[in-house]
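To start, I am sharing the structure in question, which I have written as structure tokens.
Omission of a single protein chain aside, the complex is shown with its protein chains in their original locations.
Right, subunit A next:
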């Protein structure tokens, strides 16, 4: 394997003796030998060079999850310093995890749409409408929860299909289409529930999603499985790449990544497993049922985006739709499908929100819901320009938004400040994205 790479960098064509003028250029220009021959792919790393490699990637604008993670850490530190007794209390931590659920799921669907450089302004109200349908079916029609959930999600997918069709076949800008849906769907919800009304949701299964916890042993078991699964996939992939001498991250980096994920998972499981009942007479602990739902969605979305041809095509269409078209990718179908995914996940998010409030109001999913979700995706690292973003961005960003909401609520800040601060954080995230993008395009040579 090592012998087939001539180190001199001079082109070896059979015809070159006749064309001496051609050989000069092969090593010419600004190219140096160290940069050639896929040098980066084949370099062996030690601790120092691994750190250096990471630092170079940061400098080149490949920030990954770093800004969102740093943001999370600093927010936690800030609120802990300001409100040490209430913010870090076990009850608040559980509350926080439930608070973040709907926005995270909504944002995860939006990531797909944002990856194409499109926007879905109607996802919030679509989630409200789907929740209203669910509530009506359970409460008024006496349907079992699974029928109601399936109908809600199905309606979400129908909405997404219509939006996708209008955007990709009629070529109306998604901003306009979804703005129309944003207005129209609020009317549908209003008609369905009746002016000023709310529909209560009392189904045990639906309510349990946000209000009941897993048995503690199950929480630990699931956390263990996740940690083991994540570590195994990462290490196996590294080994496969290393053995076949493919491009791989430094092993030190992979191990560090696994350690961070494991620590985050295990610490949150530990905190959520503590008894947080206000009275010593009862015990209340465990991970809320909605959390494994988000975890499952995260795993599925990450797999689809990162490991399947469909996911690759989404990135390609987002990066250069003309290139994707010429490569034989059905761009129209991809475009419709992401709106279906966004609205389908919006329906799930609406159901989780309904579970948290035990009811669905006419205003469900309206107001700032959608903008918060878009903000979450952007804070997590998804680009509004398309082509860049991951499913995990929704989780990290959703946590940041929920943290701000929760922390400022505890501090008793006035509503105006809370809006201002959330806006500033979003602006900060967008600036980091824009700056990183500039670095990326100038870092090439």
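Following the convention adopted for this analysis, a contact is a pair of C-beta atoms (placed from the backbone, for glycine too) under 8 Å apart; a residue touches a chain by one contact, two chains touch by 3 or more; residues count from 1.
Assume contacts and distances are computed from a predicted model.
In the listed set "Peptide/nickel transport system permease protein", "Spore germination protein B1", "Sugar ABC transporter ATP-binding protein" or "PPM-type phosphatase domain-containing protein", the entry agreeing with the UniProt name of the missing subunit chain is "Sugar ABC transporter ATP-binding protein". For the options A:102, A:387 or A:407, the residue in contact with the chain missing from this view is A:387.
The chain omitted from view is touched by exactly one of A:224, A:292 or A:319, namely A:319. Interface with the hidden chain, as seen from subunit A, comprises residues 4-5, 9, 11-15, 19, 21-22, 24-26, 28-31, 35-41, 60, 240-241, 244, 246-247, 307-309, 312-313, 315-316, 318-320, 322-324, 326-329, 387-388, 440-441, 443-445.
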